[in-house]
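Written below as structure tokens is the structure these notes are about.
Omission of a single protein chain aside, the complex is shown with its protein chains in their original locations.
Up next, subunit A:
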Amino acid sequence: MTGVGQNSPSPLGQNSVAKPGNTTGFASPAGDSIEGPLDLTDILDMRRPSRYPVRVAGDALTARGILHGDILIADAATPPTSGRVAIVMLAGDVLVAQLAYRDGQWWLRSGIAQAPAVPITEDAEIWAIVTGLVRTTV
């Protein structure tokens, strides 16, 4: 909260002398414009109650641009649509998969071309829809 208002009343930069870390009497011209580093929590809207982070394991979705170790931002309030990537709880497993809707039901379409699609049965759950992705090293 360093502002001009704080410093200006004292003559000849008296405050600057008293303040540790100031080596010259001149205030930085950027002093009033310093902003913190940008916050990925805001960019990814992580404070929404429906947003969850999920870490990817495996390379099956590489063609879709999702790599092993990526952090997905999943939203549990977003309705599922064909073609989107979803987090699905199926037979005790947590899967990251592409959704497809046909013949009146949802399917998981594998990222591996020759692998067959798997129907999302009654006891499975489309847990959340992937809305964003974070990769810490490229």
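Throughout what follows, a residue touches a chain if its C-beta (ideal position, glycine included) is under 8 Å from a C-beta of that chain, and two chains touch if they have at least 3 such contacts; residues count from 1.
Keep this in mind: contacts and distances are computed from a predicted model.
Protein name for the hidden chain, per its UniProt entry and selected from "Polyamine-transporting ATPase", "DNA-directed DNA polymerase", "Sulfur-oxidizing protein SoxX" or "ABC transporter permease": "DNA-directed DNA polymerase". Against the chain not shown here, subunit A presents residues 48-50, 52-61, 66, 68, 71-72, 76-77, 87-98, 108, 110-111, 118, 125, 127.
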